[in-house]
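Only one structure is covered here, and it is reproduced in the block below.
A single protein chain has been removed from this complex, and every other one stays in its place.
Chain IDs A, B, C and D follow the sequence of writing; residue 1 opens each chain.
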Amino acid sequence: LAEIKIGAVVSETGPASSLGDPEAKTIRMMVEELNAKGGIKGEKAKLVLYDDGGDPSKAKTFATRLVEDDGVVAMVGGTTTGTSLAILAVAEESKVPFISLAGAIEIIDPVKPFTFKTPHTDRMACQKIFDDMKARGLTKIGLISGTDGFGASMRAQCIAVAKTSGIEIVADETYGPKDADMTPQLTNIRNKSGIQAVLNTGFGQGPATITRNYAQLGITLPLYQSHGVASNAFIELSGAKNAEGVRLPGTALLVGELLDPKDPQKNVVLAYKANFEKAAGGAPVSTFGGYAHDAMRILTEALNKAPSAKPAAIRDAIEGTTGLVGTTGTYNYSKTDHLGLDLSAFRMLEISNGGWKLVK
Amino acid sequence: MLTVEGLRSRYGRIEVLHGVDLFVGSGEIVTVVGANGAGKTTLLRCLSGVQPVSGGTITFRGEALTQVPAYRRVARGLAQSPEGRQIFTNLSVEENLRLGAFVFADERVERDMADAFAMFPILKEKRNQLAGGLSGGQQQMLAIARALMGRPACLLLDEPSMGLAPILVAQIFEVVKGLKALDVTVLLVEQNAFGALSVADRGYVMETGRVTMVGPAAELIADPRVREAYLGI
Amino acid sequence: MSDLLQFLVSGVTVGAVYALVALGFTIIYNASDVVNFAQGEFVMLGGMISVAGVAAGLPLPLAALIAIALTAAIGVALNTFAIEPARGAPVVSLIIITIGASIFIRGVTQIVLDKGTHRLPSFSGDDPIHVLGATVLPQSLWVVAGAVAIFVALWLFFTRTLTGRAVLATSNNRLAAQLVGINTRFVMTLSFALSAAIGALAGVLITPILPTSFEIGISLALKGFAAAMLGGMGNPKGALAGGLLLGLMEALTAGYISSHYKDAVAFFVILAVLFAFPRGLYGSNPVERV
Amino acid sequence: MRLSPKQSTLLVLAVLMIASPFFFPSNYYYRVGSLVFVNSIAVVGIVILTGYAGQISLGHAGFLGIGGYACALLPAHFGLPPALAVVAGAALSGAIAYVVGRPILKLKGYYLAVATLGFGVLVSMVLANEGWLTGGPDGIKVPDPGLRALLEQVGIELTNPQFWYAFCGLVLFIGAWLALNLRESPTGRALRALHGSEVAARTAGIDVAKAKLNAFVISAVYASVAGSLLALQNRLITPDVAGFMHSIELVTMAVLGGAGSVLGGIFGAALLTLLPQVLTVLQDYEHVVLGLVMMLVMIFLPAGLIPSARRLLRGRGE
Partner (left out) sequence: MSLLQVEGLGISFGGVTAVNDVSFGLETGKIVSVIGPNGAGKTTLFNMISGVYLPKSGRVRLDGEDVTGLRPDLLAVRGMSRTFQNLQIFHEMSVLENVIVGFHMHERGPVLADLFGLPGSRRRARAAAEGARVLLERVGLERAAEREAGALSYGALKRLEIARALAARPRVLLLDEPAAGCNAVETEEIDRLICEVAKTGVAILLVEHDMKLVMRLSDTIVVLDHGEKIAEGDPALVSRDPKVIEAYLGAGTTEALHAHG
């Protein structure tokens, strides 16, 4: 009996481990599930997963290994934009389809034949946040971002998007991802005259520190965080009291129970949440695990649809994905769109009483 | 007091002591002379336990010493003023002396220190200065004084007269003689063979890791071979 | 004015965190000239083990005590099984051992505990204290008090106790230390135990401010190392001053110049200080005659 | 005929380089091999600086970064061919090392370490923060140097990994040869002498400051070339290459292999590059085992892989 080998390269450890760890867990879990259900057309799927520690050079090496040595037919992974760019170079050169889990738009723009991605772009996140701000009449905002890839890239996107969406960024501060205190930056932001809201782009523990410092300084302006913290862990680290009222764009994943029963994502989301929490020993789901979930769903479906388990055939099948409902949104790939999501997939969430609330 | 039998020691794979036998009686002053590289320093290092022994035994005051770790030997009455002085350069002169009495933190330390200062007044003058700044000879004095702070029953001196002014060389040999009166046993390694043999009761001659001659100091001084090879007369 | 005060508060808080780590470096360094790159892991262990203890239902003080004791034991084990067997190896080799140990400890923590990020509850609540328009979290006061207390203890240890002197003597001249009857092996064991315990205590104190995870140790060690060198390695005074100075520089740069380059400015100042004082602010200048 | 240590080192190196591919089951091993070579090039530089001259740098990855980014930025902004960018990057690194080294090398031991660390942090910070120029934390694309195409025109067809294996191997070989020449030369001896005693070196007529600076500049050039090769074969460079962790890794490689030995440095680089590849099968236990191996090597071979092994072998010979 032949095996279908699927490759994965994620940043399970290293600076992006809070993203990569749930991704790795999800990928492992879903391959198990797949095999438990009988595999693909009767063939078992075998997962080869490597941890790149967040280092693009390592990611490239592991991608090469997957393709050249392990002989995988498709790859998922690339937790950060840097690692994704490294992997996609290998994917394109060796013509093996790759579904990236990172945010930056350059991964799929311009479209490359073998590269796809599941997360929203950070540009879309900025758009979503700014839309919500404008709806509340907030147009003068302060920006604070982490200096890591995620924070810096989203900062750049938000500055670009702000120009066209009538938002004025009057303060632009940064912090290191492991800094212990951000009160000086927040003090400066608070002091900007006419400022109406604050947006933080970042992931990991930094945003939690921001949120606590925000409360410490008694700043009452609305605080927006990015989708990088869309997980219950964020509320825990920030303290529910401090996080009260914080808004962020997230996926349906965190608010599965609150979704309209008719919402097509509801079942997908609840099922993934239940499975993940069981498999991960109670660790809370995060948006990032969701991206991996969607990537695996897309890949599984393509494997089932494809006439053969050859990379080229799989690629074609992935590109043909339409109406696939994932935790992040509904995917419709095409020759010209390897992202397959639109803004509607993002939902504006608000933290309320230590839990999540959908902003209507 | 101190008996060494068949002592062997090596640096890496090269053996430099090939079975040394040596005996120091209680209250005796015994000197070891020998050319550069004969193994005198290595012998003393073995006695203090800072050099691994690969064969033979050391017995001190009737007890086997070979297995006793270096730091326990001071408390048992064995102190050394080592070659190259080995003072604590980053600590003050006074702290060096106090550490000499590390194993006996009691009132007698102050008295001993006063004695040491009486012996070497310059050390008292420089007591609060970092020992690393002392002149070579001053450091040598400090090393000797520090060894005495260890209240040795048996004192091991490795070339104590090195770098000392002639006046002090004479004084050091006086001190050694004086120790005898205090019932301190002394094992003295010296290049100043004439001086050493003059104060010693007995002497050993070492050549390339072996004892080649042994006898009362007076006899050795008179021995033509010793006179030619070590006294240069 | 209140802004300046807020920046200072922030700087002192962060600086105290750095100082705590830097203080941990001093003992092992003073005993062996080795900068123990696993010091950050001791801090991490203090936090992570306490977190696990609290999660298992223990009261925080008990969990903290267990964390400190366990970490000290790990420090001793590191010395016994890795540093002591390599005695006589060049200092760089010993440093590499500590780097290996830090990777090892991180790996074990990730397996035995978890990969998550955790926070301990603040010791005296999260209600900010207002002072002249600035706000301070009570936990910051705990951290500062901890740094000062450890500093005083270490300073007394090294200047007032014979054991402290023995530690210094051991690194200055291990051979001579043995010759005067110092059990250098015990000195090393003690140093690792104390360093690890100080690290763990630091971890307990800072985890309510700076959430911990198995990977937090490296960045803490880096900053702590920089702080210790700024102040002068080996001197508790230097560790405290270096830590606070580094924290203040970062906060004031973030406040008045630019948060983008706050770490850069901090390193610039370190470089500038070292050019003026090649052994840090309080580093001792060894006199070696030739 | 008896071979000199230099000749035997080069012979061992050449044999390993040429023979290894016969055991490669797939193209991927060329990739790993070329990474070993790239790391080795940087580590040989560290061997000169730390092994010969005893000066510790915890910021050498900064020069890797400069070399790497030179290959990305010079072609993009000045239209320089990537191959020339390697040279320009090396020259730039050398020049920066010259300027930075002058004041920094007055410091000693850990103080030098923290100053170089500061330099490395500054470099990686500029690379990460000045996104408009450098592409920010996610890095920037590097153009293809077109050397492989050139080879194809003369009829040599290699896959991408094969090409880089051969190319990096060649550069390493040259780098090792230079470092070995240096070791037994007056300049190299001066470096090793000042490692032993600066005062004595001075009174022997050695301009200590200049000698250290020479070593610093040479090692910076090595690091820079390594960075360039890494960037060119990855076709991507990110600020991580210049990061603190990477600097530590380089020093670790050098010390594990045996700080004063060129062959040792190369073996250290090979060990730390290959080990993570091998350990992937252990999954969660990867780091545990990696840390353990590092400790064990240093405990049982305290002078590093090669010097300690030599000592053991010599012992058996007697």
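Just so we're on the same page, contacts are C-beta pairs under 8 Å (C-beta built on N, C-alpha and C of every residue); 3 or more make two chains touch, one makes a residue touch a chain.
Keep in mind that what you see is a predicted model, and the values were worked out from it rather than measured.
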| item | value |
| --- | --- |
| Residue of D:Ile156, D:Ala204 or D:Leu282 touching the missing chain in the full complex | D:Ala204 |
| Of D:Leu16, D:Ala76, D:Leu133 or D:Leu178, the one touching the omitted chain in the full complex | D:Leu178 |
| Option from B:Gly19, B:Gly55 or B:Gly84 whose C-beta touches the chain left out | B:Gly84 |
| Residues belonging to subunit B that touch the chain removed from view | 11, 14, 33, 35-38, 41, 83-84, 122, 129, 133-138, 140-141, 159, 162-170, 191-194, 228-233 |
| Residues belonging to subunit C that touch the chain removed from view | 288-290 |
| Residues from subunit D at the interface with the omitted partner, ascending | 177-178, 181-182, 184-190, 192-193, 195-197, 199-208, 214, 218, 260 |
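What we mean here is this: only the chains that are shown with their structure count from here on.
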| item | value |
| --- | --- |
| Between C-D and A-D, the pair joined by more C-beta contacts | C-D |
| Whole-Å gap separating subunit B and subunit D, where each centre is the average of the chain's CA atoms | 49 |
| Chain centre separation in whole Å, for subunit C relative to subunit B (CA means) | 42 |
| Touching two or more other chains - residue numbers and ranges from subunit A | 13, 147, 174 |
| For subunit B, residues that touch 2 or more chains besides their own | none |
| Subunit A residues touching subunit D - in the complex, by the definition given at the top | 13, 50-51, 54-58, 60-62, 64-65, 67-69, 80-82, 85-86, 89, 93, 104, 147-149, 152-153, 156, 174 |
| Subunit D contact footprint on subunit C (complex, rising order) | 35, 37, 82, 85-86, 88-90, 92-97, 99-108, 110-111, 218, 222, 225-226, 229-230, 233, 260-261, 263-264, 267-268, 270-271, 274-275, 278-280, 283, 290 |
| Subunit D residues touching subunit A - in the complex, by the definition given at the top | 25-29, 31-32, 35, 128-129, 131, 136-139, 141, 160-161, 230, 234-236, 238, 240-241, 276-277, 280, 286-287 |
